[in-house]
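With one protein chain withheld, the remaining protein chains of the complex are depicted in position.
In order of appearance the chains are A and B, and numbering begins at 1 in each one.
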Amino acid sequence: MSENTVQYSKRSRERAIKDFLRQFLGHGGAQLGIVCLIFFFVLAAVPNILVGPLQTAINATGDFLAPPSSQHLLGTDEVGRDVLNLVVHGARISLTIALLATVISLIVGTTVGMTSGYFGGWVDVWLMRITDFFFVMPSFVLALVITPVVLEVMGRGGDILGFRPSLFVIIVVIGMTSWAFVARIVRSQTLSLKERTFVDRARVVGSSDFSIMVQHILPNLVPQIAANGALVVSGAIYIETSLSFLGLGDPLQPSWGTLLSLAQRAGAASAGAWWYLGAPGLCALTVALSFVLIGNALDDTFNPRRRVIP
Amino acid sequence: MTEPSRSTALLLNVDGLSVDYKLKGLSSRAIDGVSFALRAGEAVALVGESGSGKTTTAMAIAGLLSPNARVSEGEVRYRGERLPINDDVAMRPHRWSETSVVFQGAMNALNPVHRITKQIAEPCILRLGLSRSEATVRARELLELVGIPADRGAAYPHELSGGMRQRVMIAMALACRPSIVIGDEPTTALDVITQAQILKLFGDLRSKLNLALILITHDLSVVAETCDRVMIMYAGRIVEDGTVADVFAQPKHPYTQLLIESIPNPANGKRMIRPIPGDPPNLVNRPSGCAFHSRCPSAMTVCATEVPSLDEVRRGRVACHLHRPLTQEDKVAIHA
Partner (left out) sequence: MPDTADILRLESLQVHFPIRGGFFDRVLGRPAGAVRAVDGIDLNVGQGEIVALVGESGSGKTTVGRVITKLAQPTGGRLLFEGRDMTSERGSSTLRPYRRRVQMIFQDAYQALNPRHTVFDIVAEPLRSLRLVENHSQLTERVSEALAAAGLNPSGDFFPRFPHELSGGQRQRVVIAGALAVKPELIVADEPVSMLDVSIRAQILQVLVDLRDKHHMALLFITHDLPLAWLIADRIAVLYLGRLVEIGTADQITFNPRHPYTVALRNATPQIRGDADRSKLPALQGEVPSAARVPKGCRFHPRCPLAFDRCKEEEPPALEVGPQHMSACWLTK
């Protein structure tokens, strides 16, 4: 064939990515979400530069429960710590927990969903029964039960992979309780992908089941996983905040939930210290909302018409 | 069903029709200066490969162009009156009532949750203003007309075989008593034996109802048995037009010649493959001059620069420089 009727550019992959970005960034929700997230990621990245080291009762600088002023933009807490300082440091803890928990959830969910959908038969039946269990069990309640037990067994001292044990446990528990949603979506996509002829072809040319899953099915799942991953992050933020609020967080590495919990115990609501409750609450809300917006924008961008298969 | 008078009046006159599609800000011409006439009771085939513009031509006539397509030049006259193809609302009385379409995928065009009779009755109620009971009677008549026992109308689409579903599609196309029926690859998804049955049905209906038929297809052999006239399209233009007998016996355009030769035909006994080189052109950057010149074995220098017009020749029309008076320098063969 001497003629190539279809225009061909060497950078077609780059062009596809560029097209995708243009469409994605043109989405109003995505813009808002991204701006918010960039702001919080900057806070989380360099808290010491922005607000100095984390304040404790010992190096607290202000009065007790002082309202916002020029010196303490978000007021102070019951031991005189600057709330702005706490919130900025809390961003780091909250985001880390949420993102790591999401990574665990996506890995488990994708593995279970893909294995279940690809192999079918009894593998599918059993894996899906397990998934159903996690799906119907409110993950928050499960986390609430598991976390104190694990903490009791392991103790609160020392650290695991650089995290205080309580944070590590929260990450794992959130990850382990929020994958069922991902697994369901991945399984249904896998079921339709494995009927595609290119999977038949891969089998005929001798590819193993593992390489078919990794080379052929997984890349075609990426859009779904990305879009739903963003939703999982926002769920993880809520669970983390709630668990910490109920006192399962670590007071030495306070997240936004921990701050809310401390504020509650200090009687901030009855004392009229709205800044103490409002600042971390609003942060958690904004970040969770941003991830939802981004998730929805990703979902729309990956072609709403072809939502079944990218 | 009353027997319509057997007239051969001029129904349709397409004159210099060009249709542009807009896609991502780019405009591409799907058909370019298509002209032909259609008489009542006549069966014409529009033959071409994907992207040849055969479907666009037919959809323009039926008033079913997609929203991003515009008629940019030329006109279509139906019974002497100009059709407002670009005006979606003004086309409504014409659409389906005068020109209807039998589409390829019958399963997609039928609603799976409604019974067949109801789906055929629907256009009768909307278009002909019949009451529900009158429409049901009409639907049963139509089913019998296309060879389905009227009682089968109580079935749902998935309970019918592929051939039966295509018959239902034909019944729906006939519901408003159109004078032109367009078959858009109506048998492509069917098996050979079912295809023969459906093609025979088209022939029977044509003589019974004096329908004009436009058959869109990529399959020349289907044309041979169903149509009177055939128009070959390539890259948005008609390249050859003539009676089926003339075109198949003595194709004039090199593309038609190669196309006919590339169809395996046991009747002429030659087991030989003669590929047409190259790929069909895409419409975004159409080749200069005659769109076929880069694949044509008898291309000359003039073919690369000048678009050949569709000229009347003895028995039919052809758009090829080989059939035009040329100067000596124009005649230099490219593939010498």
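Here, a contact is a pair of C-beta atoms (placed from the backbone, for glycine too) under 8 Å apart; a residue touches a chain by one contact, two chains touch by 3 or more.
From a predicted model like this one, the values you see are computed outputs, not experimental measurements.
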Selected from B:His114, B:Lys200, B:Arg315 or B:Lys331 as touching the chain missing from the view: B:Lys200
Contact residue for the chain not shown (choose from B:Ile260, B:Val284, B:Val307 or B:Leu322): B:Ile260
Sole contact to the chain not displayed, among A:Gln23, A:Thr111, A:Ser207 or A:Thr286: A:Ser207
Missing-partner contacts on subunit B, residue numbers: 49-50, 161-164, 191-197, 199-200, 218-222, 224-225, 248, 258-260, 262-268, 271, 273-277, 279-280, 282, 295
Residue numbers in subunit A that touch the chain omitted from display: 1, 4-8, 10, 12-13, 196-198, 200-209, 211, 215-216, 219-220
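The criterion applied here is as follows: only the chains that are shown with their structure count from here on.
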Subunit A-subunit B separation of Cα centroids, rounded to whole Å: 55
